[in-house]
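A protein chain is absent from this complex, but the other protein chains hold their places.
Chain nomenclature is as follows: A and B, assigned in order of appearance, with residue numbering initiated at 1 for each chain independently.
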Amino acid sequence: MANEISIGPAAPGCKKVDPILVADNVTRQFGGLTAVNVAHVEIPRGKITALIGPNGAGKTTFFNLLTGFDKPNTGDWTFEGKKLANVPPHKVARLGMVRTFQLTKALSLLTVIENMRLGAKDQPGESFWRSLIRPLWIGYENRITEKGDELLKRFKLDAKREDYAASLSGGQRKLLEMARALMSDPKLIMLDEPMAGVNPALTQSLLEHIKGLKENGTTVLFVEHDMHMVRHISDWVIVMAEGKVVAEGPPAQVMKDQAVIDAYLGAHADTDLGTVPINILKAGK
Amino acid sequence: MIQLNIGVRRHIALVLGALSVLVGLLLSPMAAVADETPAPTDEPTSSLVIKGKVKNEGVGVEGIILKVSGNGFSGEASTDAEGNWTLSVPTKGIYDVEIQLDSLPEGVGLRDPETTVRQADLSMVESASVLFPLGVDTRVEQAFGDQLAIRLFAGLNLGLLLAIAAIGISLIFGTTGLNNFAHGEMVTVGALFTWLFYTVLGWPLLVSAAVTILIGAFVGWGQNAAIWRPLRKRRLGLNQMMIVSIGFAIVARYILLLFFDGDTKGIGTDNNIIEIGPIKTTATSLTSMAVAAVALAAVAIFLTRTRLGKATRAVSDNSSLAASTGIDVENIIRIVWIMAGALTALAGILYGLQFQANWLTGFQILLLLFAAVTLGGLGTALGATVGALIIGMVVELSTLVLPADLKYAASLLILIVVLMVRPQGVLGKKQRIG
Partner (left out) sequence: MDWLSIINLALGELLNPLTAVYVLAALGLAVHFGFTGLLNFGQAAFAAVGAYGMAISILTFKLPLFGAILVGILATVVFALILGIPTLRLRADYLAIVTIAASEVFRYFMTTIGFSDVTGGSTGLSAFNKEFESLNPFPDGIYGFGPFEYREEQLWVRVVGWSLVAVAAVFLWLLMRSPWGRVLKGIREDEDAVRSLGKNVFSYKLQALIIGGVLAGLGGMLFSFSLANVQPQSWGTTFTFMIWTVLLLGGAATIMGPIVGSMIFFVLLMLTQSIIGGLVDIGWLPFLTPPQVGQIRFLLIGLVLMLLVIFRPQGIFGNKKELQFNG
């Protein structure tokens, strides 16, 4: 089936018109177990891509490998043409590829606004000697504070500005983590289960935020279990099972794919993926 | 004797927790008369004395010269007809006591030939005793092979001894995550109580050892019940608990000092040398090694063959999973503490019988125990055993190339180097990230 994202028909490992991230032959073993074994995958620029698959499919491990938080046994990958294998995580982030975590990592005993400021890059006051002389960094500090406040308003966290992050609810922490990641204007933002633990009232606004990211030109790659979210906001879906990419394509097409249904659902094979309640999906994994 | 009675009483107090110990201590009706002017500051006004007895085959030797130096002071003492010597020193601090080898009678040498200098620690106490046990002169040049055999034997001996204490640390770490800095004091308890029962009260050795092991088990059970279980219930962080254990170690150490005094106690009396090739040893040492080996085997069988042992390993692997399969985790932890207390006291007994012991003994080997446990891979009993044997060997073999007073340093350096190369330890598994 033709589409505007891939060159030729959508198939596992297919080439993209404009890839931002290209991974080749990435494998990671734990003991004798192969957690990740991705032969080739490309992430399209400027789109929202969902990475789905049953538990243990290696999605989070693949995230960890791409962002430098774990070391692969083999593999190469490039981000905007730059080789990233063996690049430490903080350099990956500086190149414009910023991630969030499945278990939220809000910095509990920093205030919300300090969390935001920490997200900014190139703050000269973060170097030891310059930090001692306030005039060298206070101007930049004011600019990033302004930017942080804007983002907090967008994510409806502005009322919590001076509170410790520890006092936020689970969903608010997810939002804070996402907002903090945006402080550095990433080219690619990688969200690991952004909806997990978020209360339904917040879900809709979170979806809007992610769509908003795309409108601002940021590429989004996210791991998710919630099929509503995958179906409604993603432009492209990549399915992993047992460490491999087993299918990819536009959401509507992927969700009809027999390989996906087999890998993903097992017993629920005859249910429409878009209508499967989340709890059944999770129980089925 | 008054001191000793309190010593027994002290034990019950320990279990009730540090606070009540203090209370008990302040209320104990001990009638020692203060006959000296108390010094309100650190500056001593009373006499500080270093003393000792030089014995060969149980008989005091006269005319041995000892040189004492340190803290800007140097002096000399010689032994009287009973082999006793004393020397007053001016200030608190640590002094080096060197035995003058040329003052020894013909054919007589030190039982520990490398150690011609021993330290007397007067920083905390008023008198310290330094013992130089004599034996057959081994200063005769030995072939390297013989020296190696001697060191390997000594290393095996020390390694076995460390292993039974290290298994306790390892099991506690495995089941509760606690790095217990107060573990060394359980070794001290083992050594000092054996001294009390066996050397002072004259009980038979086996009875003394059995009662000491019971006390060790009781100390293990008691500190878990009084301190660690309540802290686990409060959900205190592990690093926080580690610092609590440091505080507890200090409290326990000074309580032991208050009741047992600071002097070094010789417990063993075995002077009959048994020769195995180049190796000279005693029946005590051989028995001690056999006992340690049997204890290790017993622990291994317990952990692999019994239901309780398997449950212990399950808790060690993953305590929440173990709990969900119906294992009573707190009960397992209690058993682990009792076992660790008993084993560690046994290590103290064996240590005390072969070497000397004082209130700092356990603290001095604590780091070796941590080194053993960390080397082997935290939290596995087999790892702790292997690590302990390696550490024992390194300590003893290092004296082939390094001065004897650096032998502990050598083992700690090995620990640091291994952690750099293989942080998960020799037998540990790499941890999964993310």
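Operating definition for what follows: a residue touches a chain if its C-beta (ideal position, glycine included) is under 8 Å from a C-beta of that chain, and two chains touch if they have at least 3 such contacts.
The structure displayed is predicted, hence computed values, not measured ones.
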item	value
Sole contact to the chain not displayed, among A:46, A:89 or A:170	A:89
Contact with the hidden chain (one of B:90, B:105 or B:247)	B:247
Option touching the unshown chain, where A:50, A:84, A:181 or A:210 are the choices	A:181
Residues of subunit B (touch criterion as defined above) contacting the omitted chain	6, 18-19, 22, 25-26, 28-34, 36-42, 46, 69-72, 93-96, 117, 119, 121, 123-126, 179, 231, 234, 236-240, 242-244, 246-255, 257-258, 367, 370-371, 374, 403, 405-406, 408-409, 412-413, 415-416, 419-420, 423
Residues of subunit A (touch criterion as defined above) contacting the omitted chain	67, 69, 88-91, 93-94, 98-101, 105-110, 114, 117-119, 121, 123, 125-128, 131-132, 134, 137, 141, 164, 166, 177, 180-181, 183-184
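One rule holds in what follows: only the chains that are shown with their structure count from here on.
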item	value
Whole-Å separation of chain centres (CA-atom averages), subunit A against subunit B	53
